[in-house]
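Only a single protein chain was left out; the remaining protein chains are all shown in position.
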Amino acid sequence: MKRRGFFKLLMYLLGSTTFISFCYPLLRFLAPPGSEASIKKLVLLKAEVPSGKAKSIVLNNMPAIVINRPDKGFIALSKVCTHLGCIVEYDRDKKILLCPCHAGTFDLDGNVISGPPPKSLQRLPLRIEGETIVIG
Amino acid sequence: MLKKIENWLEVRIGLNDLASTQLTGYRVPKNINLLYTVGFAAIIGYIIQVISGVFLLIYYIPHPDYAFGSVQNIMNKVPYGWLFREMHIVGGNLLITAVFLHMVTVFLMGNYMRPRELTWVGGGLMLIITFIFGLSGYLLPWSQLSYWATTVVTSIPTAFPVIGDATARIFKGGEQVSGTTLSRFFALHVAILPPLFLSLAVLHIFLIRRIGISATPFGKSDEEKRPLTEFRKKTHPGGYPFYPDFFLKMMFMVMVYCALMFFVITFLPTIFLPVEANTPADPLMTPTHIKPEWYFLAPYQMLRLIPNKFIGISIQLIFICIFLFWPFLDNQKEKNILKRPALRGAFLFLLATWIFLTFWGGY
Partner (left out) sequence: MRYLLLLFTAILIFPCIAAADYKETFEKEFLSKPWAGEQLEEDACISCHSSDTMKQQYRAVVEEWKASWHAQNKISCHDCHGGDPKDATMSMSPQRGFVGVPKAVEIPEFCGKCHIAILKNYLESGHGKAFKSTGKGPNCVTCHGSHRIGKAGIDIINEQTCTKCHSYDRARGMKQALFVVEKKMGELESDINTLKGEGIFVDEKERALFSTQAEFRALFHTVDVSLVKQRTDEFTKRLGLIDKEMQDIFRELRFRKNFSAFLMLLFTGMGVVIFVYSKLPKE
């Protein structure tokens, strides 16, 4: 009798430990930490980026560039090349973005013109509010 | 305290009577063995899949542009997301193994024979649905592995003349695997198959309880006289009570199942996740060694061997029909497989061939 009681107790202990070991992760799973605060926005003045020029910025640890295209207006693109991750450079005269690693070329919309990159540069959300540009 | 709740229920639903007829009074044969519990472990496995699946559903996004990212999010950012995903992956594969084992043991013990033909057919259909669960779920992470394995498997119906291409197109939702395929596989996996499987499971369990558990033909001989000509529920007056004796056996099997699942999650977490499973799907780049998931390797290998695809797939369909309707084709009264060398030999040969083809298909 004592033995049965002992094992029953052991079973309840192990069972409840298991149950709690699933409940705790479940609760953490359903309530993830508020890591969304890390997505920051960047505000620039229109005057900082005159027509034809560009400004390099860093958004959420990602190097990016804001270009004021004479024909199509502002655009914010990630500077990380989609080939292997090198940082592209803006060539104002040729109106392209050129990757120094393997000569991947992108146009000012971020689309691939030539070279090994498999897809276009990531476009960042950009809004114009009055005299400011808000990126992100 | 517990007594009070019991009394409250007793007055409303007749708890004591229920407990005595369904639990303590319900008797199982004395020569019942552990293999009789594999079916129950499979049901528990299925419940684990449902629960872990529902939690994954909370974070998964079924769109080709977001699916892969959402799964990576579950694995790396969501707290303990990895736990539920691993449980779902390992649980799924373990479930298929358990269902397969259950099928093999039921066959070898002759428990498909009259009056249990419907139970077998229901079980066979559940096995097929489980495979389709596996197939549809495999695509959802939208990785290279998912995409290309699905492409291979959904192209198998093209072997049929006339209706082959149309069938493949219905599966894929187009000429190639695409977002349309993802949507329909997701609907299958999450909304269409579960109620189907559940109804079959309920039917299956109802039949088992209604007809009565059959005794094993080994050891002490079974007194069931064949053929039966009228309905008679099979009882075992001299047997063990379902609760607590058989219940403990069932629980033991469930613990083995779960321990096995967590053994794999601890020591072999990437056994079902090769590098291609962690690369986003690229319709333009085929990996060098694609193959379907392991439970489809045998039919896949067989198709690769047989020159004429149509004959290959027809043979497989014939085998599936034979397997599904076996109780109707088997007209011998002898239940003990030890006394039926031809059937035993044929079955073991087919099983060995299946295992051999699975390994071969893996290369």
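A and B label the chains in the order they appear, each numbered from 1.
Going forward, a contact is a pair of C-beta atoms (placed from the backbone, for glycine too) under 8 Å apart; a residue touches a chain by one contact, two chains touch by 3 or more.
Given the structure is predicted, the values throughout are model-derived calculations rather than measurements.
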Listed residues B:Tyr66, B:Phe252, B:Phe328 or B:Phe359, member touching the removed chain: B:Phe252
Contact partner of the left-out chain, one of B:Trp8, B:Phe328 or B:Phe349: B:Phe349
Option touching the unshown chain, where B:Pro161, B:Pro195, B:Pro237 or B:Pro307 are the choices: B:Pro307
In chain A, positions touching the absent partner: 1, 3-4, 7-8, 10-11, 14-15, 17-18, 21, 80, 84-87, 98-103, 115
For chain B, the residues touching the chain missing from this view: 72, 75-76, 82-83, 86, 148, 151-152, 155, 245, 248-249, 251-252, 255-256, 258-259, 262-263, 265-266, 269-270, 273, 275, 277-278, 286, 288-290, 304-309, 311-312, 315, 318-319, 322, 329-332, 342-343, 346, 349-350, 353
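Just so we're on the same page, only the chains that are shown with their structure count from here on.
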For chain A paired with chain B, centre-to-centre distance based on mean C-alpha positions, whole Å: 41
For the chain A and chain B complex, residues of the former touching the latter: 25-26, 28-30, 32-33, 35
Interfacial residue positions of chain B with respect to chain A in the complex: 55, 58, 77-81, 83-84
